[in-house]
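As you look at this complex, bear in mind that one protein chain is not there, while each of the others sits in place.
Moving on, here comes chain A:
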Amino acid sequence: MEFDPAILSRIQFALTISFHIIFPTLSIGLACYIAIMEGLWLKLRQPIYLQQAKFWIKPFAITFGMGVVSGLVLSYQFGTNFNKFSEIASPVIGPLLNYEVLTAFFLEAGFLGIMLFGWNRVSEKIHFGASVIVAVGTILSAFWILAANSWMHTPAGVIIENDQILVTSWLEVIFNPSFPYRFAHMLLASFITTLVVIASVSSYYLLKKRHQQFAKKSLGIAVAGLVVLTPIQAFVGDLHGLNTLEHQPVKVAAMEGIWETEQGAGLRLFAIPDQQQAKNDFEIVIPKLASLILTHDADGTVQGLNAVPENERPPVAVVFYSFRLMIGIGIFLLAMAYLGLWLAKKGTLFNNTYYLKTLKWSAPLGFIATLSGWYVVEVGRQPWLIQGLFRTSDLVTPLPAERVLISLIGFVVVYTLLFGVYLHFFKKLIRQGPETINSTTNSENITNAVNSNTKQVKPA
């Protein structure tokens, strides 16, 4: 069987980035949650907040660790598998990644040690400072990496001379047209995903009748957070869609499964896109809705895939289905949030078994939605690596296929193994549950109570 090294390199990149993105999605959200809980504890001195912070730090640590090791691979893969990309795009991508390392990676790494192991070595305030810095670091990291990624979708601030990219304005490069939407969308995705995980774990405790005080608090916070964030996410997602329509109309056509340019385009609820024949089979269409959503006008014109030559169209089916999956999960989570709000008002949030069971099983949904969104965006950009400027197929390293195949198999094996291990330890930490913290108003006693779990502290 003949393998195409270019395809293999793309599969490998897709695999490694998909695996990686799971962890930052959760660690950004958890870092913020932990910092907020620690802050609330310092302010209110209610032990339950410290308990929240101390408990979630453990899953955070293993998640962060996985993010570090899988991210390390990515930073070198530009060079190994897309070495022409790294050469051509280095004037833009290089400095952005450089700033990411300097403002985010070092920051996280420098203060993570204090956050994880420094409870007995630094004051409460400095510890809180370290937690805040780690959270800020994770957000800054997302800032730079999304600036670089967005630039590949909507390149700005550069001119091309003899196939060389020259930067004319760094501000335009960083704040390129799609960046603000992508950044906001990703951060919200990460917060929502994390809140769903927290809600799921809390529901599990409530169903098992364990750590009930703890679980009630975190479920309350999670549902409240989701009530606020899910509608905002829908709004930001819509804005992002409009921005994509403006800059990458072909991607939107693939998302909607629209082949012919249409006036008053209908929304395809379901379809089986046929790339060869350039049409859909088994369509279920709601008339005019796509135009209404995309152009905010029922008779607005939506460009179809056929408006561009065949070799400039992305693989439609992947984009089309991923988009529906993301939207579906989004709607489901929004509904769950408001259902939770309604139950809370009725006073039955903590004992509605059906609701809690559904939440318990919802833990992976945020990740699946984030990954699908990622596929919509990245697959939808194909065949371009840098939209409109450079094609993916022109920028891959000319490697022998078997060499890429070996590393690809290596990744599949290693990542499957690691993911299993990660889930095993994640479950283990959840099953162990939070440490008990005496409910007393004296803060010194609280600290002692907390410390006694790790270190013997003589009573004052």
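We adopt the following convention: contacts are C-beta pairs under 8 Å (C-beta built on N, C-alpha and C of every residue); 3 or more make two chains touch, one makes a residue touch a chain; residues count from 1.
Note that in this section contacts and distances are computed from a predicted model.
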Which of the following is the UniProt-recorded protein name of the chain this complex doesn't show: "NADH dehydrogenase", "Two-component system response regulator", "Extracellular ligand-binding receptor" or "Cytochrome d ubiquinol oxidase subunit II"? "Cytochrome d ubiquinol oxidase subunit II"
Using the document's definition of touch, tell me which of A:7, A:69, A:160 or A:335 contacts the absent chain. A:69
If I consider the whole complex, including the chain that's not displayed, which of A:44, A:167 or A:269 touches that chain? A:167
What residue numbers in chain A mark contact with the hidden partner chain? 54, 57-58, 61-62, 65-66, 68-70, 72-73, 75-76, 78-80, 83-84, 86-87, 90-95, 97-103, 105-122, 164-167, 170, 397-400, 403, 407, 410, 414, 418, 421, 425, 428-429, 453-455
